[in-house]
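A single protein chain has been removed from this complex, and every other one stays in its place.
When the chains are written out, they are named A, B and C in that same order, and each has its own residue count from 1.
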């Protein structure tokens, strides 16, 4: 059962820029993170976008939808910023593709001490294999359906919307 | 849906001893690893054993079985050495408890650079939530039934036994 | 020969805030960094300030000067932001204390992958032991007198001013 991982940016993939002191995007950390995971099955990595999810617009979300549509793999993990993960999940949910699509991300960048990124990536890969067709958000040990999830920004967690 | 994590030792949990240059057991890294995962649901951590799995005997495996039996949580992740993970899975599989039990571990200790431990832990937690009752081994992006898995030591991977 | 380490903040000591996505100050990382260094001699750690050095004013620099004056230890390392490290060094240089004072910092925070912080801290501790009385800036393998140094911000390095 082969998996496709689509990088779109977000906190997960941020790097520190020593010249400006800002967190920025460079080459995705996903190939390194997945090498570390020692995954033995076939795996496609697609570095589609490198954006803070607050900077994503409808065009970007359509790009993500198209990448899911044309994916030969039926099991897809999307690494995405947390702030508008729900909005992208809704676009994908309404598309109703016959695939299992799991959005994940991180509260702390992969390259920063004590990051949750690798845990979330592992958790999301299992969800992509085990959940049925549909669109899900998998963060910090929980999995949510695309139409019943919201980010609680004050607490820094995802929770049911209803 | 609350989870129980049972530490039994294994590569996942090894520390470096600066005085002898050996890899040894100390306090489990699991509480730190789980804090990093930022899990928001209730979680029980049970540091049952701290053994290299080659040093486990039938008595130890019965202790693990008893810990699973008395667990109030139905979803259980066991962190275990890889060398005899299959043997413990068989003991648990024959016990046929009405619970979802997932054994995981690491090829590189959590405290060593480029460890797969956190990925495997995330992957195993999702398996424990999403698989039905039964006993599974979840390692490096794959999940196996307890009675169809073996470790290929030359390659350092788990694979189907049949 | 005992050493005093004075934390004042700066890039070296920045933490990632998962709720805002900003780099902020919390408890200093210096006690952890120094434990890791396995220093066997007596060591005083003084967490005086926690500031971005662009936010330091003359009052803060006088606080640092006073901390150096009242230090019972003659060998002092100050962990400081790089942007105004030179300005603080000048205040201390003009004070002409009979002590060896070495300012250091980091281009990448201690808690971020590939940080230079621990290297610089080791380098600065040796400078504080081996240089004569005076005020120095020690960064990225070079040591400068307080009155012949400048930060080249475009290149992210310290260099001679003359």
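Some points to look at:
Assume a residue touches a chain if its C-beta (ideal position, glycine included) is under 8 Å from a C-beta of that chain, and two chains touch if they have at least 3 such contacts.
For clarity, every value in this text was computed on a predicted model and none was experimentally measured.
Among the displayed chains, contact with the absent chain in the complete complex occurs for B, C.
In the complete assembly, the contact with the undisplayed chain comes from B:108, out of B:50, B:67, B:108 or B:145. The residue touching the chain not shown here, chosen from C:11, C:71 or C:120, is C:120.
The missing chain lies against chain B, touching residues 11, 16, 18-19, 21, 23, 107-109, 111-114, 153-154, 156. As for the chain not pictured, it touches chain C at residues 3, 33, 35-41, 43, 107, 114-116, 118-127, 129-131, 138, 140-143, 156-157, 159.
One rule holds for everything that comes next: only the chains that are shown with their structure count from here on.
Under the contact definition stated at the top, no chain borders both chain A and chain C. Most remote from chain C, judged by the distance between CA-atom centroids, is B. Centrality by Cα centroid goes to chain A. Between the Cα centres of chain A and chain C there is a gap of 38 Å. Rounded to whole angstrom units, the spacing between the C-alpha centres of chain B and chain C is 43.
One inter-chain figure worth recording: chain A and chain B are separated by 26 Å, centre to centre, where each centre is the mean of the chain's CA atoms.
The set of chain C residues touching two or more other chains comprises 18.
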